[in-house]
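Report on the following structure.
Every protein chain of the complex appears in place save one, which is left out.
And then chain A:
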Amino acid sequence: MKHILSVLVENKSGVLSRVTGMISRRGFNIESLTVAPTEDSTMSRLTAIVNADEVGYEQITKQLHKLVSVYKITDLTDEDAIERELALFKVSAPPDRRHEIIEIANVFRANIVDVGKNSLTIEATGDESKLEAMEDLFRAYGLKQLVRTGKIAMSRNSKD
């Protein structure tokens, strides 16, 4: 099953390869990955989606914990977490069909960020299912390019 791993690491060069190297060397594939500094600039937050069974997932987290550069690992899979991803769609859009595409973007509360002679670029944020639904719709018009960031996630902790 898919696990969302939120890993707090030292913000130092080489740490990303320590973490990803550890996961791949133990035989697991990272489906998506995002990394950026946190509110504390000495630390980075790494969010990875990894496909593993329970035993495999336990191995990954235990092995990651052993890395001196890793502070904390949170599993956001079963938690009530806020998950977001950002995507940019470049959709084939001859002038006569632009209107329809803009309509779709509006329904999904997405933004038009660039307009070309025969294309529109749409920026959207949301969870996986929303972005996949948009992708399906845009494919009907001709999807020229798609870039997704990979997921970021945060626990929805009302106590904070």
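Rule of thumb we're sticking to: a residue touches a chain if its C-beta (ideal position, glycine included) is under 8 Å from a C-beta of that chain, and two chains touch if they have at least 3 such contacts; residues count from 1.
The criterion applied here is as follows: contacts and distances are computed from a predicted model.
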Key: Name of the absent chain as recorded in UniProt (options "Acetolactate synthase", "NitT/TauT family transport system ATP-binding protein", "Carbohydrate ABC transporter membrane protein 2 (CUT1 family)" or "Thioredoxin family protein")   = "Acetolactate synthase"
Message = Given that one chain is not shown, which residue among A:Glu31, A:Glu58, A:Glu100 or A:Asp114 touches it?
response = A:Glu58
Message = What does the interface between chain A and the hidden chain look like in terms of residue numbers?
response = 10, 13-14, 17-18, 21-22, 25, 55, 58-59, 62-63, 65-71
